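Only one protein chain is missing; all other protein chains are in place.
Let's turn to chain A:
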């Protein structure tokens, strides 16, 4: 499984044709196919290419929505 540092993850911001990846709980998910991640942005406040572990704790939904998407790697320390 591919290992992403935070800096590598930031490349996958869903903009200009790049895939949209987000991290949660150490896993990296490909959310490019999601209607709610068009343009690498989710509900105004969240961007692809980021670790959303903390943000998801405050979100009005749980990790079950992320688990619908393929895991493409794991997030590692820089």
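The rule is simple: contacts are C-beta pairs under 8 Å (C-beta built on N, C-alpha and C of every residue); 3 or more make two chains touch, one makes a residue touch a chain; residues count from 1.
The rule is short, and it goes like this: contacts and distances are computed from a predicted model.
Visitor: Given the options "(2Fe-2S)-binding protein", "NADH dehydrogenase subunit L", "Aspartyl/glutamyl-tRNA(Asn/Gln) amidotransferase subunit B" or "DNA protection protein DPS", say which is the protein name UniProt records for the missing chain.
Guide: "DNA protection protein DPS"
Visitor: Where does chain A touch the missing chain, residue by residue?
Guide: Residues of chain A in contact with the hidden chain: 35-36, 38, 43-45, 59-61.
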